[in-house]
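For this depiction, one protein chain was excluded, whereas all remaining protein chains were kept in their positions.
Chain nomenclature is as follows: A, B and C, assigned in order of appearance, with residue numbering initiated at 1 for each chain independently.
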Amino acid sequence: MIYCPKCGTANRRGSRFCNECGAPLPMRTALRCPMCGATNPIGNAYCDKCGARLIPMTVPPFEESGREQAPIKGLSLPTIPLEEKQEQQVEDVAEGVGTEERETEDWLTQLRASTMEEAEEPETTTEPIEPVEIPDWLRDLGPVSVKTQATPGEEQPTTKAPLEEALAVPSPAVGEITERLQELVPAEVPDWLREMAPPEGAPPQAAPPAAEAAPEEAIPATPAPAPAEVPDWLREMAPPEGAPPQAAPPAAKAAPTEVPEWLSGLEAEPAPPSAPTTPAFEGVTPLLPPEPGTGVAEAEGLARAEIPGWLEVLRPRPEATEAPAEEGPLETEGLLEGLRGVIPPTLAIEVPAVRESALSPEISEVSVARAQLLQSLLARPVETPRPTARKRGISMGERAQRWLVAAVLVIAVGGMLMAPLIIPREDIPTLTKPAEAPEAGRRIEFQRLKRMHDVIQDVHAGDAVLVAFEYGPAEAEELNLVAEPILRHLLDQGAHISVVSTRPEGKTVAARLLSGIIASEERYTETQYARSDYRPGGATGVSQLLTNASTPPHTPPELILVLTAQPGPLRWWVEQSRLQARGEGAPAIVAGLSAALEPAASPYLDVSAGQLEGAINGLGGAAAYEMHRGSAGRATQRLNALAVGHIAIVGLMTLGAVLYALGGSRRRKK
Amino acid sequence: MTPEILETAGLVLGAVLTLMIFSYLLGDNLLYRLALHLFIGALMGYSFGIVLREIFILKVLAQLVGKEYIMVAPLTLGILLLIKGLPRHAYIGNFSVAYLVGVGTAVALSGALLGTLVPQIGATGRALSPASLASFRAGPLDGLLIVVGTICTLMAFNFTVPRKQRGLTGVWTRGVRALAWVGRVFLTFAFGVAFAGALTASLSIFIGRIQHLIDIFTNIYFRVIGG
Amino acid sequence: MNVGAILLLTLSGLVLVAMLILRGKKGPSPCVRPLPAFQDLRAQAGYAAESGGAIHIALGSGGLHGEDAVTSLAGLQVVEALADAAVSYSAPPIITVGDPTLLPLAQDILRRAYERRGLAELYDPGRVRFVAPSPVAYAAGAAYVATTENVTANMMAGAFGAEVSLITDAGARRDLSQLAAAAAPRAIGALYPAISRLAVGEELYAAGAQMTGERRYLVSLVAQDILRVILVLIILGAAGLAFLSNWQGW
Partner (left out) sequence: MSSLVKRWIPVLLFGTLPGLVVLAGYLIPTSQTLTYFRDCLVEWAVIVAGFAFFLGMFNVLRIHGGRVAHLRKGWLCSLVLLLAALAAWVPSVLPASTTIQKTLDHVTFDYVISPLGASLAALLVFTLALAAFRLLRARGSARGVFFLLVVAVTLLGSTPLANLEWLADIRDWVVNVPGMAGMRGLLLGVALGTVITALRVFVASERPHSEL
């Protein structure tokens, strides 16, 4: 049984959430107790079995930690308005008050639960059985609180062992048992047991002197509860309702009690008369044979001397000696010669079970089936079910969508790029023309391009230009095309390029691109591109690169070109170059950016911000720059493929929207 | 192994690896996974080499040799950080993690202040000045739209909801909710432009790779036919 | 000297400290509008425990020592809030990082959640994985983890670029439930059409308040809202000045 830490409800072992309030239950897991090795739910601070401390002292268990400690992150969120909050506070207060009582009840219920559990499943880790609904009659007869001789005013209820132990104690003669049952307030006793006790009206026996002598035996009268309702499996084993009640067994006579018919009827073979048979319930140990006749002396009316208890025990038992077992055969030879009643040697196997179950009722098939089911449940090993997450592949619809999108993209782009292999390049119509000067003049994108072109046009031969390669091999495919027209323009101007970067791969990418460009034109000389420098550390790296670039051997740069696909490097270079030069004669900054960076860079490109002179974005911008310089480069050749790619993607988006809308209406109709 | 053959073999290897990655278009398969793990492994080794060379050899050792013993401080912090690998004594490494968090937070905070807050507020404030409006077609209307749009988008992120909805706070809450609705329209514009930018960038790279494949196959095809 | 930046910083500091002191302990805790990206994540933690799977948390490729330090710290708040629930359900998450400096911090958060419960021996450092040093390689590696491990939900919170689309595509292929919180516009653009439960921009920094409801997070959101109003007033003032001073311009 696992008790919910939040509301105290009893939940079946192994369940993860409280079925009352839904709070997560401490899982039954491998929190081994260091002392007795018992497994405990992880919520426990102390071991259920032996009470040893489970959580080391250094890390105070979360219940007891007094100081402010990172609380278990409660997952609630106070989005509820004030009024509900106050009611909740009121409940908290009420709960707060209740919590002391519930805390005392908690350890009590756990104690009772652990003892009840041991009784049901002492050690075997069996399949968690349905919570056994203890019938009322059994619970009422449960721990009977007996008032010990306590000092007046101090109420000290001590709990005696439950019914089984009370019954299991070696008790006096059967008569005495029935009197004890009478003392247990006959109304509580169920019908089948009551039939064994003397009928209501019978004059109560003289209370056995022991009862008077030992006040602690006085069991307080408890109000007669409603007739207990017996569970069905028990009722089937009891006699059918209508059967005439057996004649109440005669008042306890000295002779052993005569077994009631319904009980004797249930016995398969005649039980030995001497063994008194009371219905043996599972788990209730049958009574031991009564010790005959302790009360004989009273008959002659002599005042009985007060014999102390320890002496009483030593009293020789005449009957035990007087009634010798039947005359056993006399041994004639061997070591045991002359002895009588020697048990013949037999194999252990043949020794019949000492105590066959006295009860062999004609059990109906239903209860046999039920018992077998219970047995099979108990036999199955316990392992909490851990089904793996549902392996979900993609449905055919999804797979078709993926192939459609892939096919459209590859065919559109591949087709456009392979067209020059089939048709000569001049005959291929240019689907889209980069921004031509006249009508593009008003567009901001073209204004920025024009400003950039003018700034680079002002660079003279031999001027130092700092080119920051802030991209890696993944973005190189796009940014190489953006950088190429600008670098060609710089090389045409005769500028002296020095490469810097805050990324380690920047130097390698720059070396590949520049060596490719310089190789493609004879007029470009290797001397124009010499030094390359790398400093990690973001903005700090940039400021170090700027200080190195301005130190004497190198002339301070006239122009800084930033090539990047991330917004960070662009901002570092803009800020640090402004800070470095402190306003007077700060070098102009232009940028070659990825298309993905356009929205994030536009605030810096704002003319009024005065931070960036100009910039071009992506393949479109590069093609426009090439067209503006009048030389069609690689960017312009790929412009058609870019345009077709854009049309394909917009077409796919529209198709997807239409299919979803149609599917939606079909779903609504269905 | 002349450079010529090495070059061709390298290009063919690059093309094969590209096709293995593009096989993902047909579905997640072993070829794609092998190429992916080859890439992650090569990148891991290459970056580890760069970190060793650029940071430890060229920087730390060089400065230690140059008698700059100040380098002992980052070395100790670095070694303390390595203790994080042992769960039992992991708390000793907190000094280095705290240092990284402290410096990183300062760099991010100064980036936010100097890189975004000050310039963006200034630019939005100047949006109505003639200098910035000259470039806009509709003049003051566009500038006004930028200022209103920025303010509404900023209010769209309002988190807290006042408890009492009566009187002035009720009016304020309704006002904020209206501004937030308008702000979400402007946000959709921004997300659309950002999505289009990301698409164009990856499409350009896709075109580059397809062109690369076509160049290699035509190169090999003509060499085989030509040869 | 950047006067504007220093003024803004001192103003922000004063408002935050005032809020932490005034409303840090006393008075009703502030109410915040719920964000689906974080609210549904709590339900996902329960579902992952019941179905025996785990939640995959991708923290992005932002490092601790650079520009993305604060964005990564916001992503770690998601891990911190989820770690307690996941450990008590005994279904720890799988966390992938794209920068080695994030690795020790994410492992610490998971380890402390176990130690709070006295289950230090159940903590497995292998649940936090450094996938790859570059953003694109990280996204592809994280997508591989999402498809091969027994994952029931994908949560992306931290510094991403457009490459986050590789992770969402892998999640869509496995029909996982996906949630995301991103600050960079490129990442938001890539996530917007793919994921409905998305926290954008500033909402990523409200992860702690949404997931744990702790007082210090809620109060700092109140400070954020107060500063928002101050920023709006500053912008209106500057725009008004620019408009008036150039009245003759038209």
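The criterion applied here is as follows: a residue touches a chain if its C-beta (ideal position, glycine included) is under 8 Å from a C-beta of that chain, and two chains touch if they have at least 3 such contacts.
Nothing here was measured: the structure is a model prediction, and the numbers come from that model.
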| item | value |
| --- | --- |
| Omitted chain - touching chains that are shown | A, B, C |
| Of A:A468, A:L481 or A:L639, the residue in touch with the unshown chain | A:L639 |
| Residue, one of C:A48, C:L119 or C:A140, that touches the chain absent here | C:A140 |
| Absent-chain contact - pick from A:A10, A:A45, A:A406 or A:A632 | A:A406 |
| Absent chain, residues of subunit B that touch it | 6, 10-11, 13-15, 17-18, 21-22, 24-25, 30, 33-53, 55-56, 59-60, 70-71, 73-75, 77-79, 81-82, 84-85, 91, 94-114, 116-117, 120-121, 123-124, 136-137, 142, 145-154, 156-157, 183, 185-200, 202-203, 205-206, 208-209, 212 |
| In subunit A, positions touching the absent partner | 69-70, 401-402, 404-406, 409, 430-433, 435, 439-440, 442-445, 472-477, 505, 508, 512, 536-540, 543-544, 579, 582, 595, 598-600, 602-603, 618, 620, 639, 642-643, 645-647, 649-650, 652-657, 660-661, 664 |
| Missing-partner contacts on subunit C, residue numbers | 1-2, 5-6, 8-9, 12-13, 16-17, 20, 63-65, 70-71, 73-74, 76, 80, 100-101, 103-105, 108-109, 112, 125-126, 128-130, 133-134, 136-137, 139-140, 144, 148, 162-163, 165-166, 168-169, 172, 183, 185, 188, 190, 192-196, 200-202, 204-206, 208, 216, 220, 223-224, 227-228, 231 |
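Keep this in mind: only the chains that are shown with their structure count from here on.
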| item | value |
| --- | --- |
| Winner on C-beta contact pairs when B-C is weighed against A-C | B-C |
| Distance from the mean Cα position of subunit B to that of subunit A, given in whole angstrom | 35 |
| Separation of subunit B from subunit C, taking each centre as the mean of its C-alpha atoms, in whole Å | 16 |
| Separation of subunit A from subunit C, taking each centre as the mean of its C-alpha atoms, in whole Å | 23 |
| Of all residues in subunit B, the ones touching two or more other chains | 47, 107, 110-111, 114, 122, 126-127, 129, 161, 163, 190, 193-194, 197-198, 201-202 |
| Shared interface positions of subunit A, touching two or more other chains | 79, 81-82, 474, 538, 568, 596-597, 599-600 |
| Interfacial residue positions of subunit B with respect to subunit C in the complex | 28, 33, 36, 39-40, 43-44, 47, 81, 84, 87, 90, 93-94, 97, 100-101, 103-105, 107-114, 117-118, 121-122, 124-130, 139-140, 147, 150-151, 154-155, 157-163, 187, 190-198, 201-202 |
| Subunit C - residues contacting subunit B, complex | 2, 4-5, 8-9, 28, 30-33, 63-71, 73, 101, 104-105, 107-108, 111, 120, 123, 125, 131-134, 137, 140-141, 144, 147, 162, 165, 170, 173, 185-186, 188-190, 192-193, 200-203, 206, 209, 218, 221-222, 224-225, 228, 231-232, 234-239, 241-243, 245-246, 249-250 |
| In the complex, subunit C residues that touch subunit A | 28-34, 39, 42, 46, 48-53, 66-67, 80-81, 84-85, 88-90, 112, 115-119, 122, 134-136, 150-152, 161-162, 172-176, 184-186, 210-214, 218 |
